[in-house]
Structures are given as structure tokens and as C-alpha cells.
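For reference, the structure I am asking about is given below.
Only a single protein chain was left out; the remaining protein chains are all shown in position.
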Amino acid sequence: MKALDYREIDGGLPFYMLVGAIGVFVLAALGAAFYMEHNGHWVTGMNNQIVWGTPHVFAVFLIVAASGALNVASISSVFSKAMYKPLARLSGLLAITLLVGGLAVLVLDLGRPDRLIVAMTYYNFKSIFAWNIMLYTGFMGIVAIYLWMMMERKMNQYTKIAGFTAFIWRLTLTTGTGSIFGFLVARQAYDAAIMAPMFIIMSFSFGLAIFILVLMGLYRWSNRPLGDAIVYRLKNLLGVFIAAVLYFVMAYHLTNLYAAENHGVERFILMDGGVYTQMFWIVQVGIGSLLPLLLLFGPAGKSRLWIGIACLLTIIGGLAQIYVIIIGGQAYPMEMFPGKEVIESSFFDGVVGSYTPSLPEFVLGIGGIALALVATVIGTRVLRFLPVSLADDQVDPHHSAADAA
Amino acid sequence: MLKQSLTILLLAITAGLALQGRAGDSILPEIPEAQSRFSATQGCVEPTEEMRKNHMEKILHKRDETVHEGIRTSQYSLKECINCHVSAAADAPRASSEKHFCSSCHSYAAVEIDCFQCHADRPVKTPQDNMLSSGSNPPQATSAGNTDTMTTGNLPVLVTEGNAHE
Partner (left out) sequence: MSEESGIDVYRRRFLSGTAKAAAGMAVAPGVFLHEVAHGKPADQAVTSDVRWGMLIDSGKCADGCNDCVTACNTENGLTGHGRPATDAQWIRKVKLKDKQTGYTQTLPMLCQHCEHPPCVDVCPTGASFKRPDGIVLVDKHICIGCRYCMLACPYKARSFIHEDLQDQMPYAPRGKGTVESCTFCVHRVDSDRTPACVEACTAENHNAMVFGDMNDPDSEISRQLKQYNSRQIRPDLQLNTGVRYRGI
């Protein structure tokens, strides 16, 4: 196998224009966050019924996608697939930047973001949330070390062990993220152990979709060759992941449908939940899963444009899926009095919680994605993350596994 | 974190005072007078110098005791600080003003505190006070006044009682 030549992307005006263009969204998000924090959360769509809103949808999506973005590196280091090796550095970089983007959104939506230091100094070790804080920071550290092992020739021998650690850590991390919802006994839509593995498979899909988009975008923008071999391999993998997510979604709902106590919430999500039902069937299942599958495995799967669109749709479908889980799950009223109907309450008991996303929330969420992207672009500018060429003759899919650590 | 910022406050004040001594011009904060004195010889619940240096430690310690253990003694209670150091008048300064007792020094030392995002920054008339003044339940009122709500006016009385026991 030829020695791969990694280079920083070019600087100069185009680079600064790209950074500036994405940076605008980051600045807008900061403005939105300041607006919400200054006035208090009443200016958002969130209230005492829907306590987690659009920012959490974006934050959870980015955090889930972050661990998924590392998959490409894991396939290279842990499963010794030579073809993925040239992509491993970008995979590690994206894992960190997506996580940073997600966490930034999460923190900026706190009631007291000024107390971030409190979150880091006071721990309740029984809290899944507290575990996650440690899992997130640990993830960034481990992936950073993993990148160092990959990028520093003297350390290459440790790449496999670092990659393995990162792989285990990322599985734990996504388990933790899924368990934020899985461990909630109070709400009908949550409290399911399947949440953890479902979040892992979701991370595979979302992370890879973002990875493919960023890879194609960066290579096109920097005029570097990117061969079909890699793109087709990745898009086929994405298709498998999308199908796997659908399978888990089906398993989740079928399990729920069997138990009478969950009939209400299932009817709400699947049949008469209004926007949540539409979001589920049309956006998550239709536009976000079935259509990308059709595009990736149909004749359109040979076109870069359609592959890109399929990735974008997968991302939109993923956001919809998390929207349905987080906001739909909260909107469905809690069953406090089985067999009784609440006919009067000043606190919206027994009625579907109402939530309309506000513009600042949305801007903050988009800003999280922008932060991840701008950090990735700057990262590839200052360090050698990207091979000069990923043309087909540079990457050999049939290369023996032994050299691919 | 609080401890750190408070240490910084201390350093800032010390530095400010040192600077003050050298420069010789008066830029020290104007600290409003308290509503009453702890005793004839002592202004605050501890000697003034001690309070200036360490009030944050005392308040912080008291805060955790009160919130988590239900210890509701008056000494070092933020409520009593405010009752004594801030006027109950309707036009009394807010914490956002440099004329407020706490802010006068904190703005001078450029140490931001967030106490008053949750705590009242001036004495607040409570439903209990209303109940007391209405006289609907005098015996209860007297005892409550002595145990729970130690008003500033009681401070000198407190010392007299203490002396009487000696």
C-alpha cells in the first residue's frame, strides 16, 4: 500500500470566507442564547410542561452523531479494515467537534449557564446526567489521544489500543445518552431499556451521514480527488445503518403496543398526536429513512449529488426522530390517575402539552451544528487530517488486514 | 467556586486599599450605615474587620446549614444582613445600585455576586409580619418574633438579655 500523504487544507481568502460564512451562524446562536438567558426561558417555546425543547433536540442529535462519527476510525483500528484507514483522522476530528457543538447548545440552554463550573465541581453519582458529563469529557480526551497516536508516527504502534478504548468508550457514551431517557420511570414514552441500544444504532446512522457529507464537501471544496470506491462503500454502510434504526424503532413500538398501559402513548405517537404523528411517519420514517434507502440503493446511488441528498435527509430524519422522542414524549400527559380523566387543572394535567419552537431556540440549535463544522474546517486547516488524495488508486479495498492497524 | 471568587474579592480590596494608601485620593466606596448596632461596642455580629474579610465564609457556611440541615439561627443569616444593612423604605436602593450596602463594595471591588437573583435585596414584609402586626394571635406572635424573625430593632435588646443572664 502506498504511503498516504496527509496535508492541511489551503488557507487564504477562500478559507476565511468559508470560516466566516459558517461563523455567522455561530454568532447568531450566541446572540440567541444571550437573548433567551437575559429574558428568561419564557421567551422560548418551552414551559413547565415541555421543559426540554428544540435546543435539546439539536444537542442530543449532535452528541449522538459525535459518537457515531467515530465509527469510521473504529472500523479501521478495531476491525482492521484498511480501506477506512485514510478516513480515520477526520472521523476522530468530527467526533470531537460534533460533541463540542452539542455540548455548547446544551450548556447555553441551561437555566444558569454561568454555573457551568458548578456542574463540574458538584457531582451526584447516582445521576445519569452526571455520568454523562464524565463520559463526554472523557470521550474528548480519549479521542484526542487516539488522534495523537494516529498522527504521530512514533506513536502509531499504540493506535490499535487507543482505538479500541475509544470504541468501548463511545458505546458507553451513547448508552449513557440513551439512558437519559431510558431510565425515566415517570413518563410513558421513556422508561425502556431498548433506548440505550437504539441510541447506539442511531449514532451509527447519524454520525455516518454527517461524515459522508463533510468528507464530500471538504474534498470538493479543496479540489482533492475523492474516488467512488470509498464513497460507495460508505453509502452502502449508511444504508445498512438506516435500516437497522428502522428495525429498532419498530421493535420499540411493537413492544409498547403489546402492553395495555402503553396503548395511550402509542396511539398518540402513531395515530392521533398531530404534529408528532406527522413528524414520525412523514419525516422520520418516510423522508428520513425510506427515501434515503431508496436513493442509496437505487439507481440514484451512483450520483454524488443524490448520495449527498440522502445523507441530508437522514440527518433531517434523525432530528425528527429525536424531536418525537424528546418533545413528543413530554407532550403526552403523564398517567397519574389510571382510570380517571382530569377534567380541570390549572397546571395542564391530563392534556397534551403544547410547544411551538421559537426562532431563538432554532437558531441556537443550528449554531451548534455550525460550531461543529467551523471547528472541523479550522482543524483540517491547522493539522494534517485529510489525505491529499482519496482517489481509487490510493485506497485499496482488497488490501490485507494486517497492515491496517 | 464561590470561595475562589471571594478570595479574589479579598485580594482586590487589599490591592485597592494599598493603591489607595499610595495615591492618597479618596475613591473608596461609600458604604451605607446599618439600621442598628449589635452592641454599644460592636457594630456587626462579629467585629467589623472580621466581617469585612470573612463575611462570605460565614454566609456560605450558614447557607448550607440552613438549606440542608434546617438550622435557622439568626447570626450570619443573609436575611438578617439585609434586614439590618438595607433600609425597609420603599425607595431603598436595589442590589443593582451602588448605593446598596452589598453592591457599594462589590461594585468597587468588581466582584459580581448572584445572591440577589434569588434573595430579596431589601427587607420584605412577609405574610407572617402581617399576621403579627394584625395582632390576631398575640402570644404566638411574641414568641415567633423572638425565635424566628429577629428584627433589627431587637439587637440591642438581645445583648441586654445576654447580660442579664450573666
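Per-chain residue numbering starts at 1, and chain names A and B are given in the order in which the chains are listed.
Following the convention adopted for this analysis, contacts are C-beta pairs under 8 Å (C-beta built on N, C-alpha and C of every residue); 3 or more make two chains touch, one makes a residue touch a chain.
Treat the numbers as computed from the prediction; the structure is a model and nothing was measured.
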Q. So which bits of chain B touch the chain we can't see?
A. 38-39, 41, 45-46, 63, 65, 67-75, 79, 82-83, 94, 117-124, 126-127, 137-140, 142-144, 146-148, 158-159, 161-163, 165-166
Q: Since one chain isn't shown, list which residues of chain A touch it in the complete complex.
A: 37, 39-42, 47-49, 51-52, 110-113, 115-116, 118-119, 122-124, 126-130, 133, 180, 183-187, 330, 334, 336-337, 339-349, 354
